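With one protein chain held back, the other chains of the complex are shown just where they sit.
Chain lettering (A and B) follows the sequence in which the chains are written, and residue indices restart at 1 in each chain.
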Amino acid sequence: MPIKADKMTWAGVAILALLVLCTILAPLITPHDPWAYGRQPFLNPGRVNPLGTNDVGQDIFSELVYGGRTSLLIGFAAALVAVTTGTLIGLVSGFCKGRLDEALMGITDVFLVIPALPLVILVSVYVGTSIWNIILVIGLVSWPSTARVIRSQTLSVRESGYVESAHAMGADDSWLMWRHVLPNVLPLILARFVLAVAIAMLMEASLSFLGLGDPTAKSWGMMLHYAFARGGFINGLWWWYLPPGLAIALCTLALNLVNFGVEERSDPRLKRVMER
Amino acid sequence: MKSKVARIVSSALALVVLLILVAGCGAKEEPTPTLSPTAEPAATAMTEEEATPPVVLRVGSTKPYKTTNKFGDYWYGVLSNLTTHDSLIKLDTDMKPTPWLATEWEISPDSTRFTFTIADGVKWHDGNPLTAEDVKFSLEYYRDKAPRSGWMKDVIDTVEVDGNKVIVNLKKPYGNLLTEFMTYAPLPKHIWENVDDPEMYEGSDMVIGSGPFKLEEWDETAGKFTFVANEDYFQGKPNIDRLEVEVFSNMDALVMALAQGEIDVWWDYSGEFPYTYVPTLLKADDIEFASATFLGVPAAMGFNLERYPMNELAFRQAVAKAIDYEQIANLVFHGYGTVPSYGFVPSTHPNFNSSIPTMAYAPEEAAELLDSLGLQDTNDDGIRETAEGEGLVLTFLVRSDKPSIVRSAELVASNLAEIGIGAELNSVDSSTWVATKDEMDYDIVFFRATPWGTMMHAGHGSGYFDSRRTGAGVLHNLDAREYLATCDARLSTALPEEQRDLDLEIQELHHEYLPGIALVWIESVYPYRTGWDNWVIDHIYGGVVNSFSWFQVTKSSE
Partner (left out) sequence: MLSKVVRYFIVLLVIVSLNFLIPRLMPGDPIMNLLGEEAFYGSAEVLEELRVELGLDGSLYAQYVRYLGNLSTGDWGYSYLYMRPVLNSITLHLRWTLILVLPSIMIGASIATFFGALAAWYRKSRLDVALSSMFLFFYSMPHYWLAMMLLFLFGFQLDWFPLGKVSGGSSGLPYILDVGWHMVLPLVALTTFKASYDFLIVRNSVVSIYGEDYILMAHAKGLSQMTVLFKHALRNALAPLVTVTAIQFGAILSGTLLIEVVFSWPGMGTLIYEAIGARDYPLLQGAFFIVAVCMLLANLIADVLYTWLDPRTR
């Protein structure tokens, strides 16, 4: 019975691998340099430009493939920032309890209560729109939910029998944390990471749509931004606005598929069910 | 049992229904109070109107109107200048001052005394007559109460009334007074003399002017202004009976509405019609285009003259030669652009200096100029280095909310890369752009010059470069004494021949000092529904929708 869960996970992994491979092989599979000008704007798809050209004559297909690099990079990097920060805080908070826990959770609460997108807009206005700033900003907004989840998991593991007994036997706190708690929390961290990538990619798309992305970076979000701002939608140039949106959706779908399976393994209640 | 769930669900649904009902009753914002029509009997006009259907013009606009207070809302202020209010003079299609509320004017030989004769028989919308007293009051009111009219404090000394004449005494000669007065509408003294804080005023009589239209209603929820023709207008009733201005949040919605026949014409005061929408309109039925050479510069770049190497004239000249202007005109402005000259402003301006050479794409010459400055690519990484060995990478400051300017900046960056100059685009939102620009925290800034902007200060774009100017869109980067002196000289004369010489001189100075480069001059297009004819183009107020058109445009019956 767990086989089907694996099927979804593997489907997701396969799609992701394919997409990542395409972006890595970008120079080989794209007919043009996406930054090169030279053709006419608003060309229909044809032999020279498989997906036509955008508002300044650049090849859309090449933009799409290279754009994947940026979008995936931002997604994975931001997720890394978010999950690393969140895990650290969650672990420390759940393990150490007491006043440190209260303080950390207070900070987490504040961040959770401030609405994400407006905060991202605010901060990105402040720090500027380079790719690395965007990564930091998205990571900054996403760590609290991970921290919360990791903390509750840490708490329940901490209360479990063998940790208590190890503690009674005089084991050092930090040793306990790394050797016993962390491995048990790991599946959850993985699940959160996958989710965070999806969220980060969608957030980058939202930021870019609002014009707050990096204009020189050819991310899928920026493609959608220009498609909207420079007449792609209204002129009916579906070859311009559909592919980037579909690409984001496909990527996020793949990540969610992976998460589907991973979550079933990591959530202890679901695990129980599966083992019946 | 199921009851718990059912209870929650049903109460939630009830709450939702209740909310919608409440919303329906209360949500509709009270439209701005309707002005009761004047007591003037309109019996005769009535029968005529019953015979022919009223002429209704529906205008689309994307500006963020918030109130109907001329002082508080910048955009409504502009709209009111075309509709509910008049100015003393207006600039016609040929950019010449034309009598309006002032039937004639006299300028003293030393340009410090302007005498305006106010037309007879002008009435405010509430029936009171418009007199020279109102004009005097208005000028003083603007000077004292309106932050945007701060210049008046420096320039205007006293205002006197002599019968139907208004005499403006200046502290110093000011040649631009007529142009400036184009944007100031006389206000009814009997209403505003009791208002201490014009921007926050909310009385229903704040919309009263003397103009060809009266504001009947502003429906904020629907985003629509409804104006009706002023039957007693001193120049005669306008050709349009009802003017509806519909506000859209974005251009896509506006163009859709135009294509589908829900509005008749587009209007934007300061910008050009984005060419990316032209294909859709070309495909739609019954859309025609008027066109005119745009008075402003839709995309331009300015140098930070405080930093190296922008402070070297040879460097700026090299940059000017390195840009492929035709490429920008074709790719960003889809063929509606031409290559500008070094003078900065296009030929629509009076006293255009046609002897200034047009710019040209000459990358080899640009490279030579850079070599002569000692900027060579010493380590073969494709980027030239300065004498200290630093890679030459310039920061480009760009506003993120103007995609055509962002695209232009990208193209310039790619052009410069070919001659070994690197570029980093700093794309920020408009408030940040203003702050960063004012702190001179950039190497090259990308901006646009609006039609009115190019007329400001000493004209011909000098308002953007003169280092003594301030303003959200202004560069204030050139402080060469010769330039400032020429601007001052131009400002202090009202004699046409002197003005002409100085206008030519200013454009020549733009060529000599190169504080900024115009990236393109465009043929602006103004789309409208078939059936409307005889539009008049007003370069300052944004094309076909303007005060002149109200009296010329006709609608052929279908």
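What we mean here is this: contacts are C-beta pairs under 8 Å (C-beta built on N, C-alpha and C of every residue); 3 or more make two chains touch, one makes a residue touch a chain.
Remember, predicted model here, so these are calculated numbers, not experimental data.
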Listed residues B:K153, B:K172, B:K283 or B:R500, member touching the removed chain: B:K153
Residue among B:A253, B:A362, B:I383 or B:A417 touching the omitted chain: B:A253
Touch with the omitted chain, as defined above, among A:F42, A:F61, A:W143 or A:F228: A:F228
Sole contact to the chain not displayed, among B:G463, B:P515 or B:G542: B:G463
Option from B:F213, B:F273 or B:W452 whose C-beta touches the chain left out: B:W452
Absent-chain contact - pick from B:G72, B:P99 or B:G391: B:G72
Those residues of chain A which, in the complete complex, touch the missing chain: 1, 4-5, 8, 102, 106, 109-110, 112-119, 121-122, 125-126, 198, 202, 205-206, 209-210, 221, 224, 228, 233-234, 241, 245-246, 248-253, 255-257, 260, 263, 267, 269-270, 272-273, 276
Chain B, residues in touch with the chain not shown (by the definition above): 1-2, 4-5, 8-9, 12-13, 15-16, 19-21, 23-24, 26-29, 64, 66-67, 69, 72-74, 147-148, 150-151, 153-154, 199-200, 219, 221-224, 248-250, 253, 256-257, 260, 270, 429-432, 434-436, 450, 452-453, 456-457, 463, 469-474
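The rule is short, and it goes like this: only the chains that are shown with their structure count from here on.
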Separation of chain A from chain B, taking each centre as the mean of its C-alpha atoms, in whole Å: 43
Interfacial residue positions of chain A with respect to chain B in the complex: 35, 37, 40-42, 55-57, 125, 128-129, 211-212, 214-216, 226, 228-231, 233-236
Residue ranges of chain B touching chain A (in the complex, touch as defined): 252, 255-256, 274, 276-277, 279-280, 327, 330-332, 334, 398, 400-401, 403-404, 406-407, 410-411, 413-414, 425-429, 431-432
